[in-house]
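Quick one: structure below, then a few questions.
Left out: one protein chain. Kept in place: all the others.
Each chain gets a letter, A and B, in the order it is written, and its residues are counted from 1.
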Amino acid sequence: MELIYVLDILGTFAFAVSGALVAADKKFDLFGVIIIAFVTAVGGGMLRDVLIDAHPINWIGDLNYLYTIFAAVLLTFLFKSKILPLSKTLFLFDTIGLGVFTLLGLQKGLFYHLHPIIALIMGMISAVFGGVLRDVLTNKVPLIFEKEIYASACLAGGVTYLALNHFNISENLVFIISASVIVIIRVIAVKFHLQLPKIKDDLFGKS
Amino acid sequence: MELIYVLDILGTFAFAVSGALVAADKKFDLFGVIIIAFVTAVGGGMLRDVLIDAHPINWIGDLNYLYTIFAAVLLTFLFKSKILPLSKTLFLFDTIGLGVFTLLGLQKGLFYHLHPIIALIMGMISAVFGGVLRDVLTNKVPLIFEKEIYASACLAGGVTYLALNHFNISENLVFIISASVIVIIRVIAVKFHLQLPKIKDDLFGKS
Partner (left out) sequence: MELIYVLDILGTFAFAVSGALVAADKKFDLFGVIIIAFVTAVGGGMLRDVLIDAHPINWIGDLNYLYTIFAAVLLTFLFKSKILPLSKTLFLFDTIGLGVFTLLGLQKGLFYHLHPIIALIMGMISAVFGGVLRDVLTNKVPLIFEKEIYASACLAGGVTYLALNHFNISENLVFIISASVIVIIRVIAVKFHLQLPKIKDDLFGKS
């Protein structure tokens, strides 16, 4: 589907820029920046494909991912000071990427005849693992473990997709509705600083 | 084999709880806790299956792993203050898991016609890699590299299994004896604070 492919590339671009910005902040050299941009952008899909034995894996089977990442790094390299004020645009791309990656991963899992729960997990791995790798390689505690209802948004969107899939709705529409769920939840969560509950010592006892 | 499957699930449960406790200490949100519990519990078997090309990999092929992990996280979430006093029980589960995971991984390696040394390494990867992942994702130096004769216990149990396998003993008995070797060594090691030697500067020269 054309639209989804375009969104996939846009998401890849946004994830690559986010990786490049983190790496640049850490004073990595050009190669380090490329590597971090690369794993941020394709790390999730790569792990998904290795786990479900879907070869050739994402970036090996389609060179456009690599070209997109190279373009993203080049632009970050040249225009870093100009990019930062665009952080709202970037956040939008990144959020679109999150939605698209989740649903593409979920679809791929269903296509490989995985149980829906497993397919859902594959969708979430596709969406969030790149960011986890980015943080591990830059020696930070992965952001996802501490902030934002990042994964919850993916989960809600994935569940929406699975639910709507049972009805007689066009696949494109199901895709767009589910992706919107992800985008909206994330935007609201970031705007209102929503957080998931934490395991507190004092839930049933004293801390 | 029924008994071994029960032990496998118990071990998965114990590893998941140990992951959840570490993640909760780090103030991760619910999703973070689930992810860490998940990788701690199935990370070792997952890496083993990817390396030996055994698809579907462990948690994709059997949903009971996921259900066990969800149960473990839920119980940790609800009863954290009650669980900590049970640390001896947990330690026992964890140690049983260590023994069972080592031997299951070893068996799987032999089943895939790997050289016994490679199968032994697969057993050890199954047992210890989950904990390594847990520590890397929570940004700690993996515990296994610094404390306890953790891996040595697995190695000894695995070698026992391979040795006894040459004799005319029922497989269940071989499994139980070898698992006991792992459990006993680990318990003794923790009790008496045994450690493996370190590479010292002054072994042959001055430091």
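FYI, a residue touches a chain if its C-beta (ideal position, glycine included) is under 8 Å from a C-beta of that chain, and two chains touch if they have at least 3 such contacts.
As the structure is a computational prediction, the values presented were derived from the model and not from experiment.
**Q** From the list A:Ile9, A:Ala24, A:Ala72 or A:Val181, pick the residue that touches the absent chain.
**A** Here the residue in touch with the unshown chain is A:Ala24.
**Q** For the chain not shown, which residue from A:Leu10, A:Ile57 or A:Val159 touches it across the whole complex?
**A** Here the residue in touch with the unshown chain is A:Ile57.
**Q** Suppose we count only contacts with the excluded chain; which residues of subunit B make the list?
**A** Counting only subunit B, the missing chain is touched by 50-53, 114-115, 117-118, 121, 132, 136, 139-142, 144-147, 149-152, 195-207.
**Q** Please output the residues of subunit A touching the missing chain, sorted low to high.
**A** 20, 23-24, 26-33, 35-36, 46, 50, 53, 55-57, 59-60, 63, 66, 76-82, 136-139
FYI, only the chains that are shown with their structure count from here on.
**Q** Hey, what angle do you get rotating subunit A onto subunit B on C-alpha, to the nearest 5 degrees?
**A** Answer in degrees: 120, to the nearest 5.
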